[in-house]
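Every protein chain except one is present and positioned as in the full complex.
And then chain A:
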Amino acid sequence: MSEVLVEVKNLKKYFTLDHDFFGRPTSVLKATDDVSFSINKGETLGLVGESGCGKTTIGKMLVNLYEPTEGQIIFEGTDLTKLSEAKRRAYSKDIQLIFQDPYASLNPRMTVGDIIAEPIRINNLLPKEKIESRVTYLLNCVGLANHQRNRYPHEFSGGQRQRVGIARALAVQPKLIVCDEPVSALDVSIQAQVLNLLDELKEEFGLTYLFIAHGLNVVKHISDRVGVMYLGKLVEMAPKKELYSNPMHPYTQALLSAIPSVDPNTKKQRIILSGDVPSPINLPEGCRFCSRCFKKIEGCDRDEPGLKEVSPGHFVACKLY
């Protein structure tokens, strides 16, 4: 087993939506509710789930955009949640984020060169005269040409902008990169380019990824292990091969079968889930998936199942097992 880079323990993020006269919360949104996992050095952990399942919230807590309500984030042995703000910020350099929307995450008034150089300057990583050449190097790494550094984001296509975002994340030599749906806003032919680029960079820079996506097929390609989330909880987690060949949680099974296949011969029996994801405010008792589950058994609506290890490395939270 290789070294653990980051470990998340019982991480919770609650948003108080409303409180009574005395300031006691009356309506709480549990975006991430008691999630634990760890990522080894050099590994890519995929995190999948539908909108509102809390996957992005986890990413934002890792990069310090949200403060966890409870729980620990242990990065290389240090619990980041216990650090003072100044000390916590020092770790921001090690954990970087690639955003979903390459249109909204680049400052339209800065040139691409400045966008990439900014984190280097802020963190005082290099003397001024060396920044220039570092930016050139980073641009080349992500497949952009040096002469493009003086252009503004609007002059680039979506895929190129995503490359700029990746170069910016790489600029501070991070150890962990949280990729928050980095390809979902891109066209299919460009998606493949960006996925391959991320794969190459991982090798070259010795990176570790937390790869967040809603599509199980994209995650399959890039991840070593995959976690499936539903309404703030981790419902299943397993090494990639195991998860895709032997999905155990009914939700994972439904997610896999819902992906439209491009091969008309493998028309599979699709499991179509009824209903919508329930609101994460005022959750029902028992298993959160219970209202849409097609394998519901007696007692599912009473007790909430915990994550159990059913075979080595394969965890599932379901009463069936």
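The rule is short, and it goes like this: a residue touches a chain if its C-beta (ideal position, glycine included) is under 8 Å from a C-beta of that chain, and two chains touch if they have at least 3 such contacts; residues count from 1.
The definition used in the following text is that contacts and distances are computed from a predicted model.
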Exercise for the section: Tell me the UniProt name of the left-out chain, picking from "Nickel import system permease protein NikB", "Rad50/SbcC-type AAA domain-containing protein", "Heat shock protein HSP20" or "Oligopeptide/dipeptide ABC transporter ATP-binding protein". Expected result: "Oligopeptide/dipeptide ABC transporter ATP-binding protein"
Completion exercise
Among listed residues A:I58, A:L170, A:V218 or A:L234, the absent chain is touched only by A:V218
Problem - Touching residue (missing chain; options A:V8, A:L255, A:C300 or A:V316) - result: A:L255
Exercise for the section: By the contact definition given up top, give the residues of chain A that touch the hidden chain. Expected result: 50-51, 157-160, 187-193, 195-196, 199-200, 214-218, 220-221, 244, 254-267, 270, 272-277
